[in-house]
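First up is the structure itself, then whatever we jot down about it.
Of the protein chains in this complex, all but one are displayed in their positions.
Right, subunit A next:
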Amino acid sequence: MSARVQTAPFDLAAELAGFGAGAGAIVTFTGVVRDDTGAMAALEIEHYPGMTERALSDYGTEAAARFALTDWRIVHRHGRLAVGEAIMMVATAARHRHAAFQAADYLMDWLKSRAPFWKREIGQDGTARWVDAKSGDEHALSRWQASSSRKYPCSLATDDPA
């Protein structure tokens, strides 16, 4: 159960070694720098040292309580990242798959619009442009506040074994 912020790349296999021992289900998500325009050279990610670590830890702890996770991990990079590099990862471990999937989805929705990171696209021509927040990311949070089961009708209590 940990959250880290770092400039260095991470090794997914190394992160998962020993992760979630005894769990029935482990879900991982990896975010990768993509180039939608064909003109991007890199992504620069700024963050708020101190608050970032606290926010990631708080959201992980909340997800663990809400979805009965047996383990969780968040690794988020900052600094300059080339197209194709992994930006961040979330791993969740639970007894059954639905809780692990839901918790990973929940954490990603929170990280997208409630963790203090800001992305700036650096073009191949050297221009820089701050990435605007998507209204859909903000909206995505509301489904967790309105109802925990709207998107996934199966409640955790009746979850089938993974």
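Here is the rule we use: a contact is a pair of C-beta atoms (placed from the backbone, for glycine too) under 8 Å apart; a residue touches a chain by one contact, two chains touch by 3 or more; residues count from 1.
Following the convention adopted for this analysis, contacts and distances are computed from a predicted model.
One subunit of the complex is not drawn; among "Protein-methionine-sulfoxide reductase heme-binding subunit MsrQ", "2-oxoisovalerate dehydrogenase subunit beta", "Molybdopterin converting factor subunit 1" or "Aspartate carbamoyltransferase", its UniProt record names it "Molybdopterin converting factor subunit 1".
Check A:Ala25, A:Met88 or A:Ala103 against the missing chain and you find that the one touching it is A:Met88. Residue-wise, the contact with the chain that is not shown comes from A:Met108, picked out of A:Met1, A:Ala68 or A:Met108.
Residue A:Lys119 is the one among A:Arg66, A:Lys119 or A:Arg143 that touches the chain not shown. By the touch definition given at the top, subunit A reaches the unshown chain through residues 31, 46-48, 50-51, 54-55, 76, 87-88, 108, 111-120, 130-133, 138.
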